[in-house]
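Mind looking over this structure? Questions follow.
A single protein chain has been omitted from the complex, and every remaining protein chain is retained in its original position.
Chain nomenclature is as follows: A and B, assigned in order of appearance, with residue numbering initiated at 1 for each chain independently.
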Amino acid sequence: MEKRGLFLLAALPILAFTLAAHLFYGFRPAEIPGLIAAFLHFEAQSYEEAVLLFQRVPRSLTAIYVGSISATSGVVLQSLVRNPLASPATMGVNAGAAMFLVAGALLFNIGTGLQGAAALAGALAGFLSCVAVARFAGRQNDPRGLSLILSGALVSMLFTGITNALLLSDPARRSDFLSWVIGNINHAYIDRLAMFWWIGAASIAAFIVLARPLTLILFGAEKAASAGVNVPLVSRAAILAAVLGSGSAVAVCGPIGFVGLVVPHIVRPFVGNNLVFALPAAFATGAVICLLADLVARQALHPYVLSTGLVTDLLGGIVFVVIVKRFYLSPSNRETA
Amino acid sequence: MIRRGTAMDGKRVLRLSNGLQMRIGNLRAGAGFAVAAVLLAAISTGLGLTNTGFFDLLSALSGDPLSGAEGYALWTVRLPRILLGFMVGWAVALSGALLQSIARNPLADPGLFGFSQGSMTMIMLLLIVAPAAPKSLVVLAAVAGGLCVAGLLLWLVGGERSSGLSIVLMGIAIETVLSSFGSLLILYLPTETSIALSEWLAGSLFQANWTMITAFIPLFVLSLAGILLVGPAMATFDLGTEMAMALGEPVARSRPVILVFAVVLSAAAVTAVGPLVFLGVLAPHIAGFISPAIARARLFLSGLVGGILVVAADAVTRSLAGGLPLPLGLSLTMIGVPLFIIALRLQALRKQQSR
């Protein structure tokens, strides 16, 4: 109880602090008061202030959006699928969304709005492919769900491969998407954020509505059913919200992994499995993590600017290895070969 | 003296006086694969933008000189790609077959397990630190990189669990991390190198040339000797470590040696062509599907199928209308994933049946 309260209480200040760091890091300390004023009045009168308002602020907003959506989707997916490795990136959602979007843009020349729709369709296609492959090729005796994650990895590889092939087939347009396709939180994509933010908001709203019934399902599907919860409907609605929300995040800035995988693990020791508390905690933590990842991508190799997606892929792989080792390979676990 | 005979399971064999037997079925499959490889190569010489092909090649060999464009297309572009492609496919497939036996994991693959990407990362680090490093040092770096990943995987998974799914997932994770790291390292390379390297990072035959082929041939020949020496040991490894030791195989000594052999094969392929995923796991399965074999025959047939797959993938890429420049690694991934999924299913079905 106490841990949970402390965590939730600390979440907002930490988020505020991280946001401030994300916005202001890199400027000379003397300029900061002036920048804060510019921020509050939303007026840019110097180059630095313009950078703040028109580059950093959009970037922060995008990072918060992507981070919170990925994290909450990750919590929902890991709970419903009962697999510590589940996340939008590891289940083919991100790769599917990216592929459909790129295919639509390059093959059918669709505009940004329709690209978003394509991304949503792709997210769903990726998820369903992952589940289908797991069912088709998975092992019967696989209580730990490794087959599902392997299927997700394979589906992601295939979709990413197709995306790369599509990009190579159109060298002219390739440069448009080259940085987007590895995941790029860039101020240039703010128009996409403006177009798609409502999808993520809808997802989160759905999560809030479904939080309590989902938690009941988590603690036992039969008990939940006898308590009046429509288990199939709630589960599918939650998964749909998670998948589509993640799809919209991909539509904005390309596939960003790692956040959806790691945040549920950070949050769980503090707030437990009750989604009513886990979801807001994940929202804040996801935003914080994504802001931090973006900050690192921006500043770590100064003057080179890395794509945030590159940093998250690197971190995500390491986290993945740690989770597999901890959950599937510790001496107390016997694994079926 | 080679005589005909019958093996214990009734299959017909050719037998040498020292007891070495070769199953006629496998010999036929091998011959078939070799013929297929030659046919594919012949067809492949005719694919591409310049209008030339196998017959031009024959006439060139018999003395008729070729015109500039055709000569260039055949001698500088196509033939090196085909020959190098075959040898690289052979090496990676052989590496995969060896890994599958010593890990007793039918999903083992030097690309999927991250060995190839380990080689790739180490090469890039070397090129950043010493851009003018000699080729031999590059190959050494590749081998070192592959061995590092092998060591990392073994440490993470622990020896006996190498037959499970976890090692495959770990391998994929390591492979993804190293690929991203590679994209990062490219920032630190001078622009001329980085343009060339980004093709190589995806696995590509674009820089196939005769120097590379001449450098590769000794390894190819060595691998043939290796198959001859190591083949029967692989059959014992397939039965498990204890059974292998009980049958007389000094596993503690031979397993590291074979692992190094597998890594060297994969590292050489990476140095020439970049990382290729799925080839090492698919070629042995396809070969086994067409002609089930153990020991030397299995290694030999896997290598042949690996070579054929690469030549075929290269042919398909070069024949696509509009000249879609698909790197080899990409085509292999796109064919590889569906085939790998089918292989998973077959394996899951068999596990079910044997319960």
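One rule holds in what follows: contacts are C-beta pairs under 8 Å (C-beta built on N, C-alpha and C of every residue); 3 or more make two chains touch, one makes a residue touch a chain.
Rule of thumb we're sticking to: contacts and distances are computed from a predicted model.
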Among "Response regulator transcription factor", "Cytochrome c-type biogenesis protein CcmF", "Iron complex transport system ATP-binding protein" or "Nitrogen fixation protein NifU", the UniProt name of the subunit that does not appear here: "Iron complex transport system ATP-binding protein"
Where the missing chain makes contact, among the chains that are shown: B
Residue of B:Ala293, B:Ala312, B:Leu328 or B:Ala348 touching the missing chain in the full complex: B:Ala293
Among B:Met243, B:Val257 or B:Leu320, the residue in touch with the chain that has been omitted: B:Met243
Residue numbers in chain B that touch the chain omitted from display: 7-11, 15-16, 18-21, 104, 228-229, 232, 235-236, 238-240, 242-243, 245-251, 288, 292-294, 350, 354
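Note that only the chains that are shown with their structure count from here on.
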Chain A-chain B separation of Cα centroids, rounded to whole Å: 36
Chain B-touching residues of chain A, taken from the complex the two chains share: 85, 133, 136-142, 146-147, 149-151, 153-155, 157-158, 161-162, 164-165, 168-169, 182, 301, 304, 306, 310, 313-314, 316-318, 320-321, 324-325, 328-329, 335-337
Footprint of chain A on chain B - complex, ascending: 156-158, 161, 163-166, 168-170, 172-174, 176-177, 180-181, 183-184, 187, 202, 277, 322, 324-327, 330, 333-334, 337-338, 340-342, 344-345, 348, 351-352
